[in-house]
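Shown here: the complex without one of its protein chains, the others still in place.
Each chain gets a letter, A and B, in the order it is written, and its residues are counted from 1.
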Amino acid sequence: MATIELKGVSKEFRINRERSVLALGAMDLTIREGEFIALLGPSGCGKSTILNLVAGLDEPSTGTVTVDGLPPLQLQAKQQLGIAFQEHALLPWRSVEGNLELPFQIAGRKPDREHIAGLIELVGLKGFESARPSQLSGGMRQRVSIARALCLDPKLLLLDEPFGALDAVTRRSMNLELQRIWQEKQITTILVTHTVEEALFLADRVLVMSGRPGRIVREVQVPFPRPRAVETMRHELFHHLVDDLTLSLEPEYKEP
Amino acid sequence: MQRAEQQDGGLQRTLYQVCGFLLLLAAWQIAGKSGIGGKTLPALTEVLRVYTISWRRALLLRAAAATVSSAGIGLLLGTTLGCLTALTAQLLPALEPGLDRLAVVVNALPAIALGPVLVITAGREATPALLAAIPVFFLIYVAATSGLHSADRRLGQFFRASGASWGTRFRHLDAISALPALLNGMKLAVTTAMIGAVVGEWFGAPTGLGIVILNTMQNFQIPLMWAAVLVVAGISLTGYAVSGWVERVVERRMS
Partner (left out) sequence: MILRFLKKSWAVILLLLLWQIGVMTSNYNSIVVVSPLSVLQDLTLHASVYIVPALWTTGFALGGLLLGMLAGLALAIICWTSKLLSGLLQSSALLLTATPIVCLIPILARLFGYQSRTELLTVAIMTFFPSFVYAGSGLRRLPPRSPELFHALHASRWKRLVLLALPAAIPELAVALRVGTAYSILVTVVAEFLMQTGGLGDMFAVTMQQFNLHRALGASVIAMALSTALYEASSGLEKQVRLRFA
């Protein structure tokens, strides 16, 4: 498992020679080992930027990002980073099994068949091993995508709106699934989402972000014990927190 | 942010492309001077000198005018026929498989076989234009049918649900959706028409760049031959660039 630390991190994007946009204001953030963090915010608030910085896909303009005291690229090089996107990013010419073998092949390791079979079972796709992505529903593709992120037993799991393209019903059942899967692995996880219920149901801590420049405007420790079930979502406190957080997503929201 | 990177990258790419072009010309010059290709590959400067000699320039200009008009007529004829055939296929879907096969077969007609037949039936002057029209017809037919099929299905349903007549639907939906594919086809058709016209001239047209290429080859006037080939390439490239520009303008307008 991994501890993540962001110190004075900001990110600026150049538009042209004169102008640039501050995507992320200077921010500090510490994520504890084994913690599930949800970054909640409207689109364009810089939440994916944070994810890219932690993944080492992008460099901060100022400040430092460290994972267990080391730069993210070290984690990348050891293939200890699991990542899943809204655009499932499955290779369309490979079967479910083939897509799960991919991380092993990239790492230059022999695919661990038993491990892969276990993961397929974990995400509930037993019997679909040889199906190709085009033959699967959107929810099933996201299951494969999450299973692939878990293939190499990562120390850190990054989920970039993994259920953003799914309908509300599928999304809810996928939330339950993810909660169950995470319960088994307990990996340090960052989830980027713009759905309040999803953040509250899955995370230990919800960070609400606001855009231009991106910054954290609110932090909520989620009080519900694990494992969480559907009933949690019907809890009065859950509803209350949903309303509260929805309000803080409004553009006029003032930091307390 | 992406646009900014594109601009920077675009500038760099253009620079690289210009350098690549100059390198190509330099390589030609060096290869010609060193005599790797024997007498067949003269230096670039020798080829360019041809253009400074006035009677040769006049010869090339006259030939180019003949070839361009043949290619142009072929382009027009092929495009018209291609569009009309594609329209027929769209109007009467039952005919489509047969028209598809016809387009493929017509395209497979070897120019060398068709040339003599056309020379006899249509005359030497008309042969280049007709030979240019055939591959253009194929390209445009393929581009137009795939373009006509590309109209958004939901939009089609919307038109049907609104009780639009075939004509209205065609004017406001199908024709417009087919435009990008058609223009892409046009871009390729320009070069194809030039090839057709030049090959057509080989069957004994009175004048044209194809004739110049053939005669100079037989008379060992190698620099003049290269000069003629460069003119053909230049015309094709100009046509390609112009149709590419039109394509981009239309694309920007439609997206």
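Definition applied: contacts are C-beta pairs under 8 Å (C-beta built on N, C-alpha and C of every residue); 3 or more make two chains touch, one makes a residue touch a chain.
Just so we're clear, the structure is a prediction, and the values are computed from it rather than from any experiment.
J.: Touched by the hidden chain, which of the shown chains?
T.: In the entire complex, chains touched by the missing one are A, B.
J.: If I consider the whole complex, including the chain that's not displayed, which of B:Ile30, B:Leu237 or B:Met254 touches that chain?
T.: That would be B:Leu237, which touches the missing chain.
J.: Touching the left-out chain: which of B:Leu59, B:Leu87, B:Leu155 or B:Ile195?
T.: Touching the chain that is not displayed is residue B:Ile195.
J.: When the complex is taken as a whole, what residues of chain B touch the one chain not shown?
T.: Against the left-out chain, chain B lists 12-13, 15-21, 23-24, 37-38, 40-41, 94-95, 97-102, 104-114, 116-117, 120-121, 191, 194-195, 198-199, 210, 213-214, 217, 222, 225-226, 229, 232-233, 236-237, 240.
J.: Which parts of chain A are in contact with the chain that was left out?
T.: Missing-chain contacts on chain A: residues 55-57, 73, 76-77, 79, 81, 83, 85, 87, 89-93, 102-103, 105-108, 134, 152, 158.
Keep in mind that, in the parts below, only the chains that are shown with their structure count from here on.
J.: In whole angstrom, how far does the Cα centroid of chain A sit from the Cα centroid of chain B?
T.: Each chain's C-alpha centroid was found; their separation is 51 Å.
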